[in-house]
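Note that one protein chain of the assembly has been removed; the remaining protein chains are unaltered in position.
We just call them A, B, C, D and E in the order they show up, numbering each chain from 1.
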Amino acid sequence: MTTVLNAVTAILFPAGAVFCLLGALGLLRFPDTASRLHAAAKAQTLGLLLILVGAAAQTPGRHAPVLLLVALFQLFTAPISSQIIGRTAYRTHGLDRDLLFGDELANRLERDGTPLPGRGCPQGDDAER
Amino acid sequence: MNTVDVTMAVVVGALFAAGFYLMLQRSLMRIVLGFVLLGHGTNLLLLTAGGTPGRPPLVDGKSDARIADPLPQAMALTAIVITFGLTAFLAALAYRSWRLSGHDEVHDDVEDRRIGTVRERTETDPAPGRDEDNAVPGEDR
Amino acid sequence: MTRPPSRLLRVLHHMPMVLWLWLLWVLLWGSTSAVVIGGGLLVAVGVVLAFPLPSPLPGTVLRPLHAGRLLGHLLTDLVKSGCTVAWQVVRHGRRTPFAIVEVPLKVDSDLLLAAVARLTTMTPGTVVIEIDRRRKRLYVHALPVRDRQDIARRREGVQAVERRVARAVGHPYRADGPGPASGRPNDTRRHSRGGEP
Amino acid sequence: MTILYGATLAVLAAAGLLTLLRLVRGPLGLDRIMALDVLVTMAIAAIAVGGVARDETTGVPVLVVLALLAFVGSVTAAHLIEKRAGMR
Amino acid sequence: MTGVLTALPVLLPALGAGTSLLRPPRSVMRGLSIGVLTGVVVCGAALLVLADQRGPQVLHVGGWPAPLGVTLVADRLAALLLTVSALVALAVLVFAVGQGTAEGRGNSAAVFHPAYLVLVTGVGLAFLTGDLFNLFVAFEVMLAASYVLITLDADENRVRAGMTYTIVSLTSSLLFLSLVALVYAATGTVTLAQLGPRLAELPDGLRSGLALLLLAVLGIKASIVPLHFWLPDSYPTAPAPITAVFAALLTKVGVYALLRTQTLLFPRSDVWTLLACAAIVTMVVGILGALAQDDLNRVLSFALVSHIGFMLFGIALFDVQGLTGTILYVVHHIVVQAALFLAAGLVVRRTGTASLHRMAALPPPGPLIATLFVVPALSLSGIPPLSGFVAKLALLRAAAAQGTTAAYALAAAALFTSLLTLSTMARAGMAAFMERAPGPAEPSPKRPHGTGRVRSGGMRLMLAAAAGTTATGVAVAVCAGPLVGLAGRAAEDLLHPREYRSVVLEGSER
Partner (left out) sequence: MLFLLAAHAAVAVAILWGQRWLGRAVWTVAALTPLATVAWAATRTAGVLEGAEYQETFSWAPSLGLTVGFRLDALSLLMLWIVAGVGALVLLYCRYYIERDAGRQAALLLAFAGAMTGLVLADNVFVLYVFWELTTIASFLLIAGRGKREEERRAARQALVVTAAGGLAMLLGLVLLGQSAGTYRISVMLTDPPRGGGVSAAVVLILLGAFAKSAQMPLHGWLPAAMVAPTPVSAYLHAAAMVKAGIYLVARLAPALAEVAPWRPMVLLVGLTTMVLAAWHALRATDLKLLLAYGTISELGLLLTLLGVGTRNAALAGAVMLLAHAAFKAALFLAVGILDHRMKTRDMRELSGVGRRMPVLCTVTVIAAASMAGLPPLVGYLGKEAYFEAFLHGDRIDGHRQLTAVLVLGSALTVAYAARFVKGAFWGPPHETVRRAKPPEAGFVAPVAVLAGVGLALGVGYTWTGALASAYADAYPSAPDGPYELSLWHGLTPVLGLSALTLALGGLVHLGRDHLSIAPRLPDVQRAFDRTVAAADRVALSVTGRTQVGSLPLYMTVLLTTVVVVPGAALAAGAPSLGSPLPWKSPVEPFLAAGVLTATAAVVATRHRLTGILLVGAVGYGVAGVFLVRGAPDLALTQFLVETMTLVVVVLVLRRMPSRFSPGRTMTRVRVVRATAACALGIFVTCFALVASAARTAPAVSSQYAHRVGETGAHNIVNAILVDFRALDTLGEISVLLVAAVGVVSLTRAGGRGEARTSDGQRDVPFPTAHWDEPVRTWLPGAGERPGGERSVLLEVAARLLFPSILALSLFLLFSGHYRPGGGFAGGLVAGQAFVLRYLVGGRSDLGVAVRAPAGAVAGAGLLLAALSGLLPVLVGGAPLESAVVTFHPPVVGTVKFATSLFFDCGVYLLVIGVILKLLSAVGVSLDQSPAAVETAPIRAGGEKEGGTQ
């Protein structure tokens, strides 16, 4: 039993860590805020989940479920901030439009008669929005 | 017997330096940041200087490895909470200042400035005859 | 908010939440002693009573089988999405093209919409950045997107998620029908600008 | 096993430092918020690994709290940015 | 039973603060605050009697012996200062109620009463605690309340003053906390009674470093030159009763802490020469500052700084007589400085300005207020037979008895300061209370509108409070005999803390 668990951990831990690392790399490498969100929301969460499961495999008895609980909570809350950040990024022009293949939201807005305000207007050096 | 290790001592020192550098600014918001940093620094100092690291101070009877010194932890906990309350207060003060005067800078004291100018005037103008009761003429208010 | 007729009723109304809180309590304590179990019940009922909230799931029944499938899909999606992103990071890095995709949905309940949005965020390559509740649309930031096909694929992916969610909670999902029977807005006075054009 | 834990922690630490770099560099407030969020996630992972490595479970409540509440801060900050943008 | 008595000065105001937040009606809130403070006064007095007759009253809070738990110790010094402080705090509260600071504009009542009671909690705790970290907490309690009070109804000016005050105080608090950390690092305990011997075993450099750091930190709180700058820039802007209670209590708590720690932790260690210099500089720089000011409250604030020097004087001498003098001076100064600020508040209220040269051209506020100002002003200047004289005499005698050059220098500085204090007070008093025929160039300014509009009942309360404080000051002089005896015994205790240590550490292995 212990061997099995150890093996699980031995697989999950490095995998999780690597995902975390890749997520961090993505955070660094992706061109704009919205893309970085992918790294943050996915690679990161996955990495964490793997590690938590790996840890749960090592944790005796009564604490293992709590670790799974942690994973559950993380799954539940991570998308919330992602969505809020994503929507704020869009609303505050945090997208690199050079890489944008198509923007159906903008199209929709134009059809509604409320085109995207301030498109192209320079935001100045004040990068903190 | 050193309870502090070099890394932590340096971190604490850096937090103090950065915190105080910010506290020396005029912008109250930077002062708030400085204060929070200083708070971190002192809490860390309290914890590290006070105790040797060890197992968390829980008595669960399962291990007899040395536990960390709980007293500095309790003190640091108290300090953390106090710092939090005061940070909130400082932030509110910054807000109030900004609301009243449109900025959150700590400006120089008016009365002191006035006395400073009076001093400069008396020192450049050596005439000693000053009305005694008007030791500090206040016309430039 | 109308006040429920009695406290007991409210507890019954919120039974799932009470049970969940109870479970949570027991899990957190990691013990099944009588004190913990009794205390957990007290805490669960107490919290629900002290802070009244609208019932979350009116008329929905969790269907275990579909829920299990949903979970399975979720986990595989998660792994897939993780890998996708990781691959993107390694492969493309700075020049990852993306698109914002409009996904019309069929479910018409806040809860389900939220669930879909949430799960969408976990599916590969998509992050919800805007929700149009009235018109039942999600706007999804998708990556990488290189052509129209990609966009369509993404849209379908999200709709698949929606289907699975609706099944899991026993929602009468119809491919093209109007909104579901339950979850009709009980508060329409604030219905804001513009319905479906 | 110890080597495994150590290596995991080391990788996590490296990831954390990279994230910190994003936190410091910005350029948008949102990026920083995100980075902070990710940092918390990594902290959860690291604490879990550390707990296993040291064979103790005292960190578990910390984990629960972190997992459940980390988003509150980021949501607040994102709100601020949104509101600011509205004011422009 | 006496244990409760020791805890009550801390717990009562805390209870009161909690209750006053439950939104009781205004009259209840007032009654509550006044009742609580009266209770503290009674407890303080009872403790004083007990401590004087039976030795230090020790309470092991929570029933835990000293190094484990926090210990509250009411020895003579603590009980004495507690009683006097509570008395003054009570008078100031009455004044504030009368003036309407407490419940004037908007909802400041809901802020004032809890904050004031918390302030008293902190002061009480600071006097009673026998634990270094708890002392820090006490300071924080007191200071946090004072931040709130000084920014009450803050306008631009008050916010600036509040910033200065808050930021400097916060700095000192953090430094104090660092000091606690360092002390714990070096000794492994924070119980004052245990620290003395443990500190004595430390290497010299470290010990004097700690002692001086402590001196600097407490020096900020007690506003010793050159750490005093914040005080004259912040105190004068607050409403009169708040300034009064700050001036009376906060700096004195700093002095008390200095007294306590210098005797208990670093007895006659390396700081005393420095302390003597600081005392002289404080006295002189402070009073010169007062001489240069035009604003009545600022004059008094600088005088306050200056007279902190007198208290250091006795500590620097570091013998029974010197400490006696310091204790007497602290007692005297608590009462008198509060009375002065209250009287100044009345003057400003009546004339509508705090500027001396403007005040000089306004009609004087009447003989009663004049008396209420002049008596404490004379007392502050050390004019006999008022309390300031008694305290000053004790200090001078101590200096003469010691007979060193430093002692004589201190005495000379003290006398010089007394003279300038008198001169400053005379200037202020003349500006405020003498009618001057308006000169041709200076048209008599109209009294600002609405300054006289005080509810007569409120005015009566204010006058009664100021009169009460002044009368307390006079009483200090009249009861000088027993008081000197008490202070002498307290000083004796301070210098020979064996009894203190033994009662605190009773029941615990050292």
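Note that a residue touches a chain if its C-beta (ideal position, glycine included) is under 8 Å from a C-beta of that chain, and two chains touch if they have at least 3 such contacts.
No experiment lies behind these values; they were computed from the predicted model shown.
Q: I'd like the shown chains that the missing chain touches, ordered by label.
A: Across all of the complex, the chain we cannot see touches A, B, C, D, E.
Q: In the complete complex, the non-displayed chain touches which residues of chain B?
A: So the residues of chain B touching the missing chain come out as 1-27, 29-30, 32-33, 36-37, 40-41, 43-45, 47-51, 53-60, 67-78, 80-89, 91-96, 98-106, 108-113, 115-116, 118-120, 122-123, 128-130, 132-133, 135-136.
Q: So that we can see where the missing chain sits, which residues of chain D does it touch?
A: Chain D touches the chain not shown through residues 6, 9, 13, 16-17, 20-21, 23-24, 26, 29, 32-33, 36, 39-40, 43, 46-47, 50, 58-59, 61-62, 64-66, 68-70, 72-73, 75-77, 79-88.
Q: Considering the whole complex rather than only what is displayed, give the residues of chain C touching the chain that is not shown.
A: Residues of chain C in touch with the missing chain: 1, 17, 20-21, 24-25, 28-29, 33-35, 38-39, 43-44, 47-48, 51-54, 56, 108-111, 113-114, 117-118, 128, 130-134, 183, 185-188, 190, 192-193.
One rule holds for everything that comes next: only the chains that are shown with their structure count from here on.
Q: How many hops, at fewest, get you from chain A to chain D via touching chains?
A: Shortest path length, in steps: 1.
Q: If we define chain centres by averaging CA atoms, which chain lands farthest from chain C? Would you check?
A: Taking each chain's C-alpha mean as its centre, the farthest from chain C is E.
Q: By mean C-alpha coordinates, which chain is most distant from chain D?
A: E
Q: Just by CA atoms, which chain is the most central one?
A: Closest to the centre of all protein C-alpha atoms: chain B.
Q: Counting in whole Å, what is the centre-to-centre distance of chain C and chain E, each centre being its mean C-alpha position?
A: Chain centres of chain C and chain E, defined by C-alpha means, are spaced 62 Å apart.
Q: Any idea how many Å lie between the Cα centroids of chain B and chain D?
A: 28
Q: Could you tell me which residues belong to chain C and also touch two or more other chains?
A: Touching at least two other chains: 28.
Q: Mind pulling the chain B residues that touch 2 or more other chains?
A: As it turns out, chain B has no residue touching two or more other chains.
Q: Chains as vertices, touching pairs as edges: which of line, ring, star, complete or other describes this one?
A: Topology of touching chains reads as a line.
Q: By the document's touch rule, what are all the touching chain pairs in this structure?
A: The set of touching chain pairs is A-C, A-D, B-D, B-E.
Q: Write out the stretch or stretches of chain A touching chain D in their complex.
A: Where chain A meets chain D, its residues are 6, 9-10, 13-14, 16-18, 20-21, 23-25, 27-28, 33, 36-37, 40, 44-45, 47-48, 51-52, 54-55, 58-59, 63, 66-67, 69-71, 73-74, 77-78, 80-81, 84-85, 87-89, 91-92, 94, 118, 127-129.
Q: If you look only at chain D, which of its residues touch chain B in the complex?
A: Touch residues, chain D against chain B: 56, 58.
Q: What part of chain B is in contact with chain E in the complex they form?
A: Per the stated touch rule, the residues are 3-4, 16, 20, 23, 28, 31, 35, 38-39, 41-42, 45-46, 49-50, 71-72, 75, 78-79, 82, 85-86, 89-90, 93, 96-97, 100-101, 106-107, 109-112, 115, 119, 132-138.
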